[in-house]
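Omission of a single protein chain aside, the complex is shown with its protein chains in their original locations.
Should a chain be cited, it is by its letter among A and B, assigned in written order, with residues numbered from 1 in that chain.
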């Protein structure tokens, strides 16, 4: 009973490069204030500047364009998107 | 989350029209509502009876909150200023509701 399983050695984990990899939360923090594409489950895209978002993925966008099948179908100064409709948020400019 | 619940409670005994997600519209007297916004209606009348003939004999009903799309409210019994103030303050119950505050 003195045979302990080997402990994970404290080798220095590579520090994550700032702003690049990291958790989904880090991604979201970095993308606030940037141009993003929000795709909804319906396939509709919203392109705009991400003002902010909350834990439900409710999203506030500025200067928003609605794209359906690649065609701009609407423009909004501000838009609140209810989080349950969101499929993904994608950065539309380099972070 | 209680604000809308309180609004419906103040509308008890008023006539409302509930439109369901399956497009069925039911007008009736609001008898009660709960925290899920389930609704009990009395003296009901279905708007398009030709399309829903099976509803003609139904006099009252319980509507599960989740199937509701819209509720048309009697505007004269809705104090919009009070609603806006309560919403801004994040107050989740309003004066005149039976629950009191």
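Going forward, contacts are C-beta pairs under 8 Å (C-beta built on N, C-alpha and C of every residue); 3 or more make two chains touch, one makes a residue touch a chain.
We take it that contacts and distances are computed from a predicted model.
One chain of the assembly is not displayed; among "AAA+ ATPase domain-containing protein", "Trafficking protein particle complex subunit", "VPS9 domain-containing protein" or "LSM complex subunit LSM3", its UniProt protein name is "LSM complex subunit LSM3".
Within the entire complex, the positions of chain A that touch the omitted partner chain are 29, 32-33, 40, 42, 46, 49-54, 58-60, 62, 64, 76-82, 84-85.
One chain is missing from the display, and on chain B it is touched by residues 1, 3-4, 7-8, 21, 37, 65-66, 68-75, 78, 80, 83-84, 86-88.
Operating definition for what follows: only the chains that are shown with their structure count from here on.
Centre-to-centre spacing of chain A and chain B amounts to 37 Å, using the average Cα coordinate of each chain.
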